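And now, subunit A:
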Amino acid sequence: MDASLPLLVAVPLLGAALLVAGGRLVPRPVAETVGCAVSAGTAALALVLLLNSSPPFLEWSGGWTPVQGQSVGIVLIGDGPGLGMAALASLLTLASLAYSWHYFDEPPSGHAGSFPALLLLFQGGMCGFAIAGDLFNAFVWFELMSVVAYALTGHRVEEARAVQGALTFAVVTSLGAYALLMGIGLLYARTGELGMHAIGRGLDAHGCPDALVLAAFVLVMTALLVKSAAVPFHFWLPDAHAVAPTPVCMLLSGVMVELGTFGVWRVYGTVFSGPGGVPAPEFERALVTLGALTAVIGAVMCWYQRHIKRLLAYSTVAHTGLFLIGIGVLKPEADDGIALYVLGHAGVKAALFACTGILLDRYGSVDEHALHGRARELKGVAVLFVLGALGLAGLPPFGTALGKSVTEEAVGGPLTVLYVAASAVTAAAVLRVAARVFGGLGPRPETGSGYETTGSGERPETRHRLSRIPDTMTAVPAVLLAGAVAVGVAPGFAKVVARAVNETGSAGVFTSVHWTPAGVLLGLVSTLLAGVLALLAVARPKAFAAPDRALWLRRLQSGHVGDYVAWVLVGTTVLGALTLPGMLGG
Partner candidate 1 sequence: MSRRARLWLVAVGGAGLAALFVAAALDLPAFGGDHHPYGDRAVHAALTRRTANVIASVNFDQRAFDTLGEMTILFAAVIGCVILLRRTHDEHRGRPAPEKVARPVRRYSLLVLPVALLTGLYVIAHGQLSPGGGFQGGVVAATSLHLLYLGADYRALERVRPVALYETGDAIATSAYVVTGLAGLIGGSAFLANTVLPYGTFNTLSSGGTVPLLNAAVGMEVACAVVVLLARFLDQTVEIEEGNGK
Partner candidate 2 sequence: MADAVIVVALLLVALSATAAVAVRDPARQALVLSVLGLVLAVLFTVLQAPDVALSQLAVGSALTPLLLLLAVHKVRRRGKKEGHHR
């Protein structure tokens, strides 16, 4: 059973290769069916392995099992969190393949299989990254998922915005990847190993942490934080997620960004958590500071958007901030909470993107102001969209609410307020969109400061503008939302997740995870807050429009790739400065 772990990568890759080889011979429906079948098969395999992952196991690729504790092969980790992320990535890939079924843009002639093939490669890359136990191998899969994501983001080459967003994304992420490689070089020089556990042991054997460990930590984390879009590495995300085709957005926001966060957790836990690594208080300071900043900036910017996909992208930024805080406090309960939060968030966010895609394909616009009252006829989509917004706010019994409440109790204090506020503001922005676009409530808002990206003039992603919404496109968000609810209510599910996370994460400390009155109350509070904010914004658009004071924040998001690179450099310095204090003593 354990030996089939690498198949999580091999199967989608083989499927993609066959789709490309046979793509010119088979008609489109066949290619799409094959794509769905391969993706579903991989998802099933991931779930089966996940059920067998207690206790966690290691698999050595190529059969190079260690001799006297040392191996020359690549180690893969089959534990709950890794396989859980692989399963999540696989299920979302299946969802986006189903969403794009038959209706998505005509492929280039002779390449019927190219879009499903790219999605399968994406799936393979994400699964590979999730189960990687070797730092260089993680880099390879990191690159694969990045390269595929660039191509998918720029897929609609006729759109000026799509190609610009894709290039920005590609440059910033590639730079991050090279920083990761520099970090790997430093770690290899010190320890002479590449396996994450082996590096960790090597660092511990060397003794107290020094500048080399600090630099390696900063460089490796730079790549992962670029991927998970922490401030100030986050600028690429809104630009890319706003322009990528909808099925791709579902994957980017639903799971790829979270994989970056997962990478932070994995790498810290295996490489840097020992006595020779980065001390816990330093890690906590760095991650909680950056996470809080990310949550605040993400939420504020989310509120000021009128381009609906961009708005959703910023809400992803805000939520990543919350995830980073949860990981940063290094408590087993917080880890459990974040795991549940990520699962719930993936379903909710992907569903919201799917609904936005329907708007785009139906009306040729994703602009909140231009669509004012136009989508009144789409009752079903409206219900799904509002449900998604409530899930984002953390309304019980959504999985997001359970995850959030567990994390809130773990982090405690003022950070709890931040959790409530960030989720309330992002959800309020989405509810505001729903009230205006689907309900036609309030006066038609006026155009804002001018320094913004509108959502009009976007072309539908389907061959023709849809006159009737296909069943697949509404079924997918419905199922995703149902999944997000199931995370919260399925009996025993939360316990299983917590157990799986604790088995790897907290060295045998097992925590119990369940709904608490305080958690439910906090969830209700943030939902209520979101509703009130949204209603006020709709009723009084002037009072809640972006004030000139906020303009500097918007100007930072300039769309200029040079700016973003400069911010990445600043980010590494900030990260280094935040981690530095406790490491000088050694």
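Picked so that all candidates are chains of the complex that A comes from, given by their letters.
Please note the rule applied: contacts are C-beta pairs under 8 Å (C-beta built on N, C-alpha and C of every residue); 3 or more make two chains touch, one makes a residue touch a chain; residues count from 1.
Since the model is a prediction, treat every value here as computed from it, not as a measurement.
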Pick from 1 or 2, the complex member that touches subunit A: 1
Residues of subunit A touching candidate 1 in the complex: 3-7, 9-10, 13-14, 16-18, 20-21, 24, 59-64, 70-74, 108, 110-111, 114-115, 117-118, 121, 124-125, 128, 136-137, 140-141, 143-144, 147-148, 150-151, 154-155, 157-158, 163, 182, 186, 188-190, 192-194, 210-212, 214-216, 218, 555-556, 558, 560, 562-563, 565-574, 576-577
